[in-house]
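Just one protein chain is left out here, and the rest sit where they should.
And now, chain A:
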Amino acid sequence: LFQYCLSGHPTLPCNVLKFKSTTIMLDCGLDMTSTLNFLPLPLVQSPRLSRLPGWVLKDGSTFLDKELKECSGHVFVDSVPEFCLPETELLDLSTVDVILISNYHCMMALPYITEYTGFTGTVYATEPTVQIGRLLMEELVNSIERVPKAQSASMWKNKEVQRLLPAPLKDAVEVSMWRKCYTMPEVNAALSKIQLVGYSQKIELFGAVQVTPLSSGYALGSSNWIIQSHYEKVSYVSGSSLLTTHPQPMDQASLKNSDVLILTGLTQIPTANPDGMVGEFCSNLAMTVRNGGNVLVPCYPSGVIYDLLECLYQYIDSAGLSNVPFYFISPVANSSLEFSQIFAEWLCHNKQTKVYLPEPPFPHAELIQTNKLKHYPSIHGDFSNDFKQPCVVFTGHPSLRFGDVVHFMELWGKSSLNTVIFTEPDFSYLDALAPYQPLAMKCVYCPIDTRLNFIQVSKLLKEVQPLHVVCPEQYTQPPPTQSHRTDLMIDCQPPPMSYRRAEVLTLPYKRRYEKIEIMPDVS
């Protein structure tokens, strides 16, 4: 039993398990924090960005000034943004038999794996994961392809050159492996390799191993996986939540009696309470609008946005915001809102009950019907005619490097009346804002991460009692910025085995029996 660790990002994991002669990839997350090193892609020509000075080395040489630009003391690559792929050299990825996907955020590297490595296996995921995953990929491809960029910088990636660059570029890992975004045909080809599965469905792999997805409570269709034979059980826990939001609650009981429990995807903001953050989000939003300012919410087109819209639905009348328009701008806005209403079977009990009536499970249907929420594919077209200020805009991408959000940052950044509220926890908001500095606009950080925190983890581990726990190394020590917080790490007995990018672990297990069947006449 071996585990190959292809990603070092704890919430965007990519591991490969060799288990009884089957090779199983667990998730293929795409680390998009690499895009923070790039200049934003503006939808309309931005004089400010095009005027940024080229970066000059300390010795005065200017050979990089076409590729690197400086903005308020930070250096950015002026090129099409690139992503940090999972490790592809650690093992031959064409030998991977199956890929198990746990949620739509953890499948963004799928086209790179299925289309470039000679992969011939099957991918397993739930229907909501596939549908929403497709929307996320579509939005990503669309927002990058719609702003064609002539320049593709590569000189800075030279190891000798990279050494001379300022942080964080200097320390960026595996820059030679960074890749441009995939295309829609590649997305479609990758998604066509997916086989749909339901919670608690037992899937036999070559008669040797059985895999089963379980509800993980984090997002629509999100799952944890059980990988087992008759006498060994490995649980793969990735992106789980115990909070009551819209998805079906987490199935904890089925994780019991595991020999090994691989634990990834814990909350990225262990000190923030999601409920408190939602409250802060609402009050900041209301305050800005009341003062005549606009609110910008950089977000993904699915997930927490459903919960935010539901909170606002209950909040706007009491806060006197009934006349403020809410805009949701994304090439997949309409699809996302429509899809959210048809996955009754994957929702929490309350929402299921509504569908039985039959009523749409999410109240944003009513917000749309009453014209309080409007959605547009982009800022071009109808939106420019309907656009009224002050308003609230939900749009992507949360990295602030591409998508319609770039336009609103440029448009509203100069006025202190406006506010940008960060709710997605995947990107450091200060890094996201860096290429927009100096900025007059107010910035509020309300990260909402509903995934397990360390208190919930230790409760969970006590409950399900795995023999061994395996986790990314980040979880075995306190966060670097809060080194005294020893409560912000995994505490269990025996201590967890930790892994880091490009490592191979041998997982401990011992089996003594195997199951066979004998024919009745033999007995």
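Keep this in mind: a contact is a pair of C-beta atoms (placed from the backbone, for glycine too) under 8 Å apart; a residue touches a chain by one contact, two chains touch by 3 or more; residues count from 1.
Please note the rule applied: contacts and distances are computed from a predicted model.
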### Message
Which of the following is the UniProt-recorded protein name of the chain this complex doesn't show: "Hydroxyphenylpyruvate reductase", "histidine kinase", "Integrator complex subunit 11" or "General transcription factor IIH subunit 1"?
### Response
"Integrator complex subunit 11"
### Task
May I ask which residue of A:Gly118, A:Pro168, A:Pro185 or A:Gly198 touches the chain that does not appear here?
A:Gly198
### Hidden-chain contact residue, picked from the options A:Thr117, A:Ser154, A:Asn334 or A:Ser415
A:Asn334
### Task
Give the residue, chosen from A:Gly29, A:Pro360 or A:Gly396, that touches the chain omitted from the document.
A:Pro360
### Summary
Omitted-chain footprint on chain A covers residues 127, 197-202, 212, 230, 334-335, 338-339, 341-345, 352, 355-356, 358, 360-361, 511-520, 523
